[in-house]
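Handing you a structure now.
The other protein chains are all here in position, but one chain of the complex has been omitted.
Naming follows writing order (A and B), and every chain is counted from residue 1.
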Amino acid sequence: MTITTVNQPSLAPPATSVGVVGWMRQNLFSTPLNGGLTLLAAALIYLLVVPFFQWAIWNADWIGSDQSACTSDGACWVFILARMELFIYGFFPTTEYWRVDLVFALLAVLIVPQFFERFPHKGWIGLFTLTGFPVAVYFLLVGGSFGLEPVESGKWGGLMLTLVLAFVGIVAALPIGILLALGRRSDMPVIRTICVCFIELWRGVPLISVLFMASVMLPLFLPEGVNFDKLLRALIGIVLFQSAYMAEVIRGGLQAIPKGQYEAARALGLGYWKSMSLIILPQALKLVIPGIVNTFIALFKDTTLVLIIGLLDILASVQSAIVDPAWGNVSTEGYLFAAFSFWIFCFSMSRYSQALEKKLETGYSR
Amino acid sequence: MKRITIGLLGAAVSLSITFGSAQAGTLDEVKKKGRLTCGVSTGLPGFSNANSKNVWSGLDVDVCRAVAAAVLGDASKVKYTPLTAKERFTALQSGEIDILSRNTTWTHTRDTSLGINFAGVNYYDGQGFMVSKNLGVKSALELSGAAVCIQAGTTTELNLADYFSQKGMKYKAVVFDTSDQSVKGFESGRCDVLTSDQSQLYALRIKLNKPGDAVVLPEVISKEPLGPVVRQGDDAWFNVVKWSFFAMVNAEEMGVTSGNVDSMKSSTNPGIKRLLGGDAGGKLGLNSDWAFNIIKQVGNYGEAFERNVGKDSPLKIGRGLNALWSKGGLQYAPPIR
Partner (left out) sequence: MPPADHGTQKVAPWNDPKVRSVVFQFIALITLGFFFYTIFQNTLANMERRGITTGLAFLDHKAGFGILMSLIPYDETYTYGRTFFVGLLNTLLVAGLGIALATVIGFVLGVARLSNNWIIAKGAMVYIEVLRNIPLLLQIFFWYFAVLQALPAPRQSISFGGVFTLNNRGLYFPAPITESGFSYVLAALIVAIIGVVWLVRWARRRQEISGQTFPVFRTSLALLVLLPLLVFLAMGSPLSWDHPELQRFSYGGGGRLIPELMALLWALTMYTAAFIAEIVRAGIQSVSHGQTEAARALGLRNGPTLRLVIIPQSMRVIIPPLTSQYLNLTKNSSLATAIGYPDLVSVFMGTTLNQTGQAVEIVGMTMAVYLTISLAISMVMNAYNKKIALTER
């Protein structure tokens, strides 16, 4: 006699715990309080988001060349499109736009490999981005050699100036930051004190006062007859300020390297500079790349402060454009455009740094 | 990597620093550079304002162009450095600019404690008030309790305090960094009154969305002689700037304009002869055609006035105090002799 056991097919889970309904029950209406909150949030979003999209997209004007094109009660994006050249190139001569475009293109080509896990010569490309590329940019933008027409820095502006300020700030601050970080961990009390004082001084004061000092006081510090360009003065201020923050980020990396590495380097008979540059720094710098990207984001946003000392970055060029009486009241459009440009850059960079952080994560996450 | 960066910085520094020998005066330096660096405002229609192509124009800009024409023979060889009110004096003191022509009021404190010299008055101005028409205010004496928008770092702030305390009135000062922002503050209703030099009020009014809704009150509460400024202690350069401006005023007085200056060259009038030729230029360290270049390329004072702020401009300001002395105004240039 054979006994056959036939398993009853399992019942399907109740309809209220799977699918859309189940998901909503679990994630939106798990308790009465949660349900209330959900409804409240949904109402708020509806009240804020719908009118915004109506204003910004469905009712907006996109095509035209002057204010007469802005007839509906939505946003007047015509204004942004009409002044786009100012927002991107500042007052760079129209015939020389290709130089700026070339810089943008080069930057894009150099940055893209960094997003791939395995890309041939990725490290070398990164190194070139930090060394050779700035030199190329310098000759391209400043001109005056290789048959390029010189363009004075007073004509730089818009997105291009913002990128130049942020990029030069970070590239020049990196080596100074490394030296300061090493100095702060040095055994020599005098060197350590000097570095600590330098770092704490710049970290303790607002960037606006540093820029103000660079633009107003720096000329007084220099011997008679020596005079810096206004942009260069702002850059000096930014680099000094930024190097202090960079030093703290790198110090974090140095502290994360196990002591055994230092001792092993010593045991191999390497001197201080050799052990630092060949053993410690390569490891430490790799660890702090996310931190460096984060300070870069902070710097990128902080470059807007140069408008207070009269440089025409992207925010300043938007501000100068929105007071143009020929366009009526377009300040909301202008500020939104500036906000969106910054947001795109900062958001993508922060995502990049978060991904890196995850990759470098060695601890346990729950 | 570090070495390359330092090298790069070095390259940037060496290319952007301008080394001038300590002894050389500003005149020689400008001649050597072949370009005049002129500090102007960040945008004030009629006085110094850049259009969307970054071409500068205005009464103050014309002073710079006149100096460039006199020294370099070409009015277009000027580099304009826009400055906020806060930065202007340090920019001049530090040598970043050769001449400051930025509607700057000549006051005792500035003349004596900032290490600068005023090289003349190219616009006689006075501080006034602009109010919104629907407030129904007819006189500045009705302004007690009003909120007043001002631009930071100007003599305006001090005059305003003096005037209100003298008349026993109260006010709230809302201070903005640039004139653009103060206009925006006024337009958005943050304050009832916008105060500034009267000429500026007219200039700022055309920046409003509805210029017709604002009126400039008749009261003038201060003396504001505006003029170009140079560094103290460089007398040769001081003279060049001073006389470049005087040449424009003298030209108007003698009836020499940019249109007739070519034919006037052969005039028999001894005054005109001294202006357009002679050794006046040589004594300033300039070529003998210095004044000819100014008048040919920039025009005389009257032309510059009408073109920038007068009847040929959107501002439509009358000559008033700025008419020639012979026509009831204050513009009076010492003779070229």
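Heads up, the rule we're going with is that contacts are C-beta pairs under 8 Å (C-beta built on N, C-alpha and C of every residue); 3 or more make two chains touch, one makes a residue touch a chain.
Fair warning: this is a prediction, and the values are worked out from it, not measured in the lab.
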Checklist entry - Which residue, B:32, B:138, B:167 or B:190, contacts the hidden chain when the whole complex is considered? => result B:190
Item to check | On chain A, residues whose C-beta touches the chain left out of the figure | outcome: 27-28, 30, 34, 37-38, 41-42, 45, 187-191, 194, 200-201, 203-209, 212-213, 216-217, 219-224, 297, 301-302, 304-305, 307-308, 315, 319, 331-332, 335, 338-339, 342-343, 346-347, 350, 365-366
Checklist outcome for this item: Where chain B meets the chain that is not shown, the residues are 85-86, 89-90, 93-94, 110, 112-115, 135, 142-147, 152-154, 157-158, 160-162, 165, 171-177, 181, 184-185, 188-190, 192, 231-233
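Simple rule for what comes next: only the chains that are shown with their structure count from here on.
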Next on the checklist: Give the list of chain A residues in touch with chain B in this complex.
Outcome noted: 83, 86, 91, 127, 130-132, 134-135, 138, 142, 144, 152-155, 171-172, 174-175, 178, 215-217, 219-220, 224-232, 308-310, 319-320, 323-325, 328-329, 331
Checklist outcome for this item: The residues of chain B that touch chain A in their complex are 1-2, 4-6, 8-9, 11-13, 15-22, 42-43, 52, 54, 79-84, 87, 90, 93-96, 177, 180, 183-184, 206-209, 211
